[in-house]
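This report refers to the structure that appears directly beneath it.
Of the protein chains in this complex, all but one are displayed in their positions.
After this line comes chain A, so read on.
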Amino acid sequence: MSLDLDMAEIHAIFFEESAEGVDVMESGLLNLTPENTDIETINNIFRAAHSMKGGAATFGFLNISSFTHGVETILDEMRSGQRDATEEVIEVLLASVDCIRDMLAASQNQTEADQGNIDSVQQKIDALLNNKAPAGIKSQPVKKPVSASSAVPSRGWKIHYAPESNIFKTGNEPKRLLRELAAMGDMSIVSSLGDDADFDSMDPESCYTSWDIELRGDIEKAAVVDVFEWVSNQSEIRIEALQKEDADVPENKLAESTEQTDAPSAQVVAAPKQAATQSAPKDSGSIRVSIDKIDMLLNLVGELVITQSMLARFGDKENAGGDAQGLRDGLLVLERHTRELQESAMQIRMLPIGASFSRFKRLVRDMSTKLGKKVELKLSGENTELDKTVLEKMSDPLVHLVRNSLDHGIEMPADRIAAGKPETGVLHLSAYHEGGNIVIKVSDDGAGLNRSKILQKAIERGIVAAGEVLSDDQINNLIFQPGFSTADQVSDLSGRGVGMDVVRRNILDLGGRIDLQSTLGQGSTLKIRLPLTLAILDGQLVRVGDQVYIFSLLSIVETVLVSKGQISKVVGTGNVYRLRDDYIPVIRLHEAFNMSSETLFSDSEEKKGELLVVVESDGKKMGLFVDELMEQQQVVIKSLEENYLPVKGLAGATILGDGNVALIIDVPGLVHSIDMRQLENAPQSSAA
């Protein structure tokens, strides 16, 4: 695998995510008006900008990250209440969103971005940033016209806007344009139906309305033209200067100084692209699948059809009989094809987490160089398979967590040596199945959380009232609050306190949970639990009584045949079995599950000896009696919680070939509960 190939793949992911981010920013900004400044909207825009900036910096698109940094700073001031969301600010932000989109497209297609436009927007941003109290002061001197046509500001504009009837199909929304105009000044609108509109024959998806707008205020013509930029090629637009006494004239079709807007051709070309991104639903729920996998599926379906026709022959001559061998062969082929089909269908959704992990190698290397820290990245459980959707949604949160660990967790080499730790810090990313969940752990051996500093910061920010007493866990949880950061210096790496808030939200959206464990001076561990709704498991089917249970094949160490005499009783705890040199606790499943044992064991089986499945979790072994080992197969894990409740000792359920439900044993959970019982009753059971 060449590095270049890897990077191209990662870049593609970045562009895709950033495109989403830009859309989020844009739609957020468009919902923002000076009268309606919803803090959650600003937070959303800010988060999108922040993620994009981080990603751009990581992948070396420095022009994008530095440009976005200014935008982000403005947004930060807005959400902390230091800056009002004036029309001017919103307009500049919208313009910068377009610039970011332009730069992203340019980087992706390796073309040149419109540097003139970017520079002019950059100037506006700088002007805003240098001007801490922008209210009332117009940034006239730096406000360069973005579009080619420009005119002297007048007392206002009279605009006639008549979109073509198919305007909605292009993804453009006249309402949005009108809202944008309304944000510029005092506006009054008269809407009228087109002459050809016959109410009976109207198509609900067409637009028959045109608007006559009077926009009063000190507005440049270029700004008005800009609003219609995307729709100018499919609408009739007339913009006229508003005369002083003009205000009450309802009929606006006076032809004086009429000018068809003519947007620069480059932007006209961009219009359909814009329409496409806008009309696409926010989360389309689509996944990209390689052609190979689809071809494979098609092949298998093709073979299945052949097998079907082969088997159909037996239906035709069922009375002829005799060809039982042919039928058996056919069924065998059918079985194989069905299994392969199932596997490759599942493969489409499931991906090993390794692909997601490996992008951190680059991130850790670059960041540690930048920070002057020595960090070793350890990965484990790369083969744990995750549903593709879950995997994609987890990638942003994971980036945040890794960056946080690198930036705040692991100390500078000198500090580490002073603290008696090895110079090189260790960042450990791991993934595994546990208790019906997939667990992703990000742990470092860094400084850990400084709880007193967090508490102090929380009191400063007014999140916690002074004098309130909080438990350690409650203090740890403070870092998940929006806008919380203990970093003294805001850098372009982290410290704005958005990370953890977004991380938690994304994880909660997936129905997961995040826990933080931290010891001052020894490091922090973030444990993300995700439900495995769609995960698949290599299972060992076993029969206990008349029920079939499933163990994860990975948890089984071995299976031994034991006779009754080999099981010894330990007072108060239960039974142990001597497996070579270790005594391991053994249980009967029906005991663990409080189920009636009437049907479970027959005498004859007990005389012969019993099958003991030895399982292991977290380094601890235990034995479970089963009546029969059945086949091994991949099973789809279905949640019990969805319609019932989580059940202790079960990781979920699955549906077997005969349509019946089989329960999946939660080995870590069982081992843990045995452990607890022994701690309570007989701490030294292995010495028996």
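Basically, contacts are C-beta pairs under 8 Å (C-beta built on N, C-alpha and C of every residue); 3 or more make two chains touch, one makes a residue touch a chain; residues count from 1.
Definition applied: contacts and distances are computed from a predicted model.
Remark: of the listed names "NADH-quinone oxidoreductase subunit E", "Chemotaxis protein CheW", "Branched-chain amino acid ABC transporter permease" or "Cation:proton antiporter", the one matching the undisplayed chain in UniProt is "Chemotaxis protein CheW".
Of the options A:Ser210, A:Thr384, A:Gln547 or A:Ser617, the residue whose C-beta touches the omitted chain is A:Gln547.
Of the listed positions A:Gln82, A:Ser452 or A:Asn660, the one in contact with the omitted chain in the full complex is A:Asn660. Checked against the full complex, the one of A:Phe67, A:Phe357, A:Phe551 or A:Phe593 touching the unshown chain is A:Phe593.
The missing chain lies against chain A, touching residues 547, 592-595, 638-640, 642-645, 647-650, 653, 655, 659-663.
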